[in-house]
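Let's turn to chain A:
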Amino acid sequence: MKRIIAISFALFMLLNLIGCAKDDNSSIKIGVLLPLTGAMAKFGEMEKNSFELARIEINAAGGVKGRDLVFVYEDDTGKPDVGRMGMEKLITVDKVPMITGGYSSSVTFAAAQVAQKYRVPFLVNTGSVDKITEPESFDLKISDADKFYIYRLNPPVSEYASGLEGFLKNLASVETAIIFHENTTFGTNGAKAFAISCERLGIEVFEIDSYTEGTVDFKPLLLKVKEQKPDLVYMISYVMDAALLMKQSKELRLSPKLFVGAGAGYTMPAYRENAGIASEKTISATLWHQSLPVPGATDYYNAYIAKYDDKSPPDYHGVEAYAAAYVVKDAIERAQDFKSASIKTALDGTDMMTAFGPVKFIAYDAKINQNKMETYVVQWINGNLELIWPKHLAKVEAVYPIDWNAEWK
Partner candidate 1 sequence: MSILKIDNLTKRFGGLTAVDHVSLEVNEGEILGLIGPNGSGKTTIFNLINSYYPVSSGTITFNGHDITHMPTNRIAKLGIGRTFQVVKPLKRLSVIENIMVGAFAREKTFSGARKVATEVLEFCHLDGVAKMKAGSLPIAGRKRLEIAKALATRPLLLLLDETAAGLNPTELVQAISIIKNIRTELGITIVIVEHIMRVIMTISDRIHAIAQGATIAEGTPAEVSVDPATIAAYLGSDFKAENRPDA
Partner candidate 2 sequence: MKKYLLLEKREWIILGGAALAPWIFGFSPYFQGLLILVLMWVVLGNSWNLLAGYTGQVSFGHAAFFGIGAYAAAIPYHHFKISPWWGLLTGGLAAVILGYFLGKLVFRLRGPYFALGTLASGEILRLLFGEEEWLTNGHNGILYMTTFISKIPYYYLILFIAMGSLVAVKVIMKSKLGFYFLSIREDQEAAEALGIDTTKYKNIALAISSFFAGLAGAFYMIYMGFVDPEVVFALHNISILTILVGIIGGVGTIWGPAVGALIMVFIQELFRSSFFGVGPQWVSQLHSLVFGALVVVMILYLAGGVVGDWDIIRKKFGKKRVEGQG
């Protein structure tokens, strides 16, 4: 018994020692919350790679205020509760003054609350549900910008399709649509947002239908397309579901005028890999494309491929992470010290150009600390993801109308 007490006492002391983070003057630690294992690990990995790419570049160029930038990664495993615990650990154990990352909408939203509670700035770079930057969801008012610690680099999901809206406006022949979405926060909200877009465009939405991630057989869902014959099928899915949806659409020989994805899975290389020829000529909303005339976009794209894998090139998720790293660097450099409050003040004044596009946190509608930006449209043409909208930036002409029978031969 005595021995057990002694051992546990020793263990407690050890824990206490580890619990006290050492103050280190040679580096600055920033927390990153990402799904590194679990269903969304593919995205997490791409973002982590991009954070590392940026970190190496930044440190090679002299670091931040003479210190080395260090990212402390915390795996949220794609689960909101784990994400919240990870946030707490970053704040209380690693004692980071700022956190970035945040992949899935539900995890990011749940985790943002922890950052807000502890008053640690959280720069969201992917989580897209609108309410993340709406102070109302955190019991704050729109005028409470000085108390609001959540910032977002990427546009909210309601604006994902803004580029798409312009694209569809030009195609007078699209009059009806069906919307399929995974039953997640991202999916439900994306579907609602697109239904509103359709209303603006005068497109009649026949049906909004949800499915569970990991469904084996989508045919009951897709048969609705066969029956109701909409012009457009809009789908909000992650990679594997996206691939199966298209494979089974091909199998059922569906022939709407357009298959449109809402970003997420539909721009990933793994989508093309799995859906094969069924992915050909599908269209997707996107937040970025490497051919955009944004300084550093192509450089990032090439650097990523050179450093990691030429078979899985990065899409907008990667560049969001890459850009977030530079926004972090910029803010810390302008901050008076390394404290959370100072970094927040610096973030308020952010106005810079990144490989993702211009970044400036503004207040509009119900949101504050939100970066507002344009979105784009891409299409898989001959196995490559090509930018097709806006027209003045596109190097490739959109393929439309599409003869699915010929494409899917």
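Please note the rule applied: a contact is a pair of C-beta atoms (placed from the backbone, for glycine too) under 8 Å apart; a residue touches a chain by one contact, two chains touch by 3 or more; residues count from 1.
Keep in mind how these were chosen: all candidates are chains of the complex that A comes from, given by their letters.
This one's a predicted model, so the numbers in the text were calculated from it and none came from an experiment.
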item: Complex member touching chain A, one of 1 or 2; value: 2
item: Residues on chain A engaged by candidate 2 in the complex (per definition of touch); value: 12, 15-16, 18-20, 37, 75, 79-81, 84-85, 88-89, 92-93, 106, 109-110, 113, 116-118, 129, 137-139, 183-185, 187-189, 212
